[in-house]
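Please find one structure pasted underneath; my questions will follow.
Note that one protein chain is taken out, while the other chains of the complex remain in position.
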Amino acid sequence: MKQDKLIKAILMAVALSAIGGLGLITLFIFKEGLPIILQIGVADFFCSTDWSPGEQRFGILSMIVGSVAVTLGAMAIGVVFSLGLAIVLTQFCPPKVAGVLKPLIELLAGIPSVVYGFIGMVTIIPLIREYVGGPGFSVLAASIVLGIMVLPTVTSISIDALNAVPRSFWEGSVALGATRWQTTHMLLLKAARSGILAAIILGMGRAIGETMAVIMVTGNSLEIPRAITDPVRTLTSNIALEMNYATGQHRKALFATGVTLFIIIMALNTLAMAVSRRRVAGGGNR
Amino acid sequence: MKLAPTAPLPPVPASERRNAARRIRLMPSPTVTERIVVALLWAMAAITIAVLVFIIGYILLHGLPHVTWSFLTESPRRMGREGGVLPMIVGTVLVTGLAVLIAAPIGVATAVYLTEYTAEGRLTAVIRFGADCLAGIPSIVFGLFGFVFFAITLGLGLSILSGALTLALMVLPTIIRTSEEAIRAVPYAYREASFGLGSTRWQTTLYVVLRSALPGISTGVVLSVGRSISETAAVMLTAGSALGLPDSLFDSSRTLALHFYYLAQENISEANAYATAAVLVMAILAINLFAYWLMRRFIARGGHHA
Partner (left out) sequence: MPRKLVRPFILLSVFAGLCGLFSFGCPQDQRKTVKVMGSTSIQPFAEELGREFEAKHPGRKAQVEGGGSTAGIQALADGLADIGMCSRRLKEDEADRFTPVLIARDGLAIIVHPSNPVDDLSVEQLRGLFSGSITNWKDVGGNDAPVRIVSREEGSGTREAFMNLVMGKTRVARRAMVQASNGAIAAMVRSDPSAIGYMSLGQIGNDLKTVRVNHEAPTAESVLAGRYKLARPFLFVTSGKPGPDAQAFIDFVLSAEGQEILESEGLIRVK
């Protein structure tokens, strides 16, 4: 029994390493990045579009707008496809076919992001330059690449959400004479909506946090984009592009960019958790 | 406020009634709608699979012809314009292997604690919150952290060790979650039988629960290997980008994914870029197939016992 207690204590200590790691990350990112935000002034840092590290001017509004733009674009493409896939796989697909399709979609998640970026660079960018206009490196290119990249995340969480809807809902609806599609879009999608919402939010986190693929297809220009064919720079690519080259205040400002990213991601994570918790809590009442 | 007496509803004009009737007639019947929608949905699925096949096919078609034995066993020359990728393969294996060797025991122990050794409570909620948040943090932020913490504060420099530690933290949530699921899937009756035979909790965990959950846990570990191999942003900031063969874990080393990024982005050599990508994609395919095979085994066994 004594041994058991000891083991329990050791296991608990190890189990705390995840939260410990999170704590360390938070601590060090903020320690490096927060002072400079306060020094520059919160308003100046977040609301200025002037990023000229050589002249000690650090405003990241362009990058925030850039991140939001490519993320929204990615979601516009990714969500439609992900929901379609989730519905096909859960409602209209023989289990055997689903058993083949699911791992294939998971394989999409396994492909390195640099490969996505590269494929985007050699196939999508020339097409955009030729047929849509602009330099090719653009919000549009990033949206397409990221849209494909978030697909596995959003699809698999949406599938879980759809599968979590009690079977009796489906049976009741079909017994009333509804077709499968009517059942799906009138009933299942509504019952699973909070889970799907959580999936979309987590997908947004993925898109906003993606770095390498984005660097390769956005052109990294500092101007706020006016059209979807304009080049753009995101928070993540700002860090990866300049981190290796940065010193002093400039490096700190890049950590501050990381702090911004961290806060956005944490907000999205918490939102996703809150949304899916509501589903669990509300499940019994319905 | 005084309630006004409810006025009788105005009669629906005949024209509107006719319109409504026409609208209903024009609307395709539910079965037709269903057919259209299902066709659309299947088209989406087909496009997705086509994109996947295109990406993998494109890389393999362009890259495999350049993957020769000498490509795999030589060091790069002139920044990778010539020569092979041996140091990158070694670097990738070391960084990835070390990361998973560090993360796997921690992740499995965490999962064991969450499932076998404690009741759901505030502490488990905190641990799960930590793991969930960790899972959502972008790799570039892990990179920043690894750079300032492992490379500078702990003085490990841009090295294999810094990269591996950073990646270990990154894949930890995946290992925790998959291990937890695998352990939960072990039927409770197994534990009862083991306790009934007089085993302690630790013996039960070790010899009954973990042993039954092993294929499931391995799936998670194998998937983490895949994720570490694919990772670029975090290793760029922590493991560095030296081209040579590493002599020790304190040397900087470039991983395959990062090498590919440089070759492709800096347009150093198209042939070598495609070949490196092909090696990378083959590795990912092999790992995913292996994970899939393990998972199938796990499910099959679970089904057999249930």
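Here the chain labels run A and B in written order, and each chain numbers its own residues starting at 1.
Keep in mind that, in the parts below, a contact is a pair of C-beta atoms (placed from the backbone, for glycine too) under 8 Å apart; a residue touches a chain by one contact, two chains touch by 3 or more.
Here the structure is a predicted model, which means the values were calculated and not measured.
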Absent-chain contact - pick from B:60, B:86, B:152 or B:185: B:152
Among B:101, B:125, B:154 or B:286, the residue in touch with the chain that has been omitted: B:101
From B:86, B:249 or B:271, residue that would touch the chain that is not displayed: B:249
Where the unshown chain meets chain B, residue by residue: 77-79, 94, 97-98, 101, 104, 151-152, 157-158, 160, 211-212, 214-215, 218, 240-244, 246-252, 262, 265-268, 301
Touch residues of chain A, complete complex, unshown partner: 49, 52-54, 62, 125-126, 129, 135-137, 215, 219-223, 230-231, 233, 241-242, 244-248, 250-251
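One rule holds in what follows: only the chains that are shown with their structure count from here on.
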Distance between the centres, which are taken as Cα means, of chain B and chain A, whole angstrom: 14
Residues on chain B engaged by chain A in the complex (per definition of touch): 30-31, 33-34, 37-38, 40-42, 44-45, 47-49, 51-52, 55-56, 58-59, 105-106, 109-110, 112-114, 117-118, 123, 126-127, 129-134, 136-145, 147-149, 153, 169, 172-173, 176, 200-202, 223, 226-227, 229-233, 236-237, 257-258, 260-261, 264-265, 273, 277, 280-281, 284-285, 287-288, 292
Residues of chain A touching chain B in the complex: 3-4, 7-8, 10-12, 14-22, 24-25, 28-29, 32, 80-81, 84-85, 87-89, 92, 101, 103-108, 110-119, 121, 123, 148, 151, 178-182, 202, 205, 208-212, 215-216, 236, 239-240, 243-244, 254-255, 258, 261-262, 265-266, 268-269, 272-273
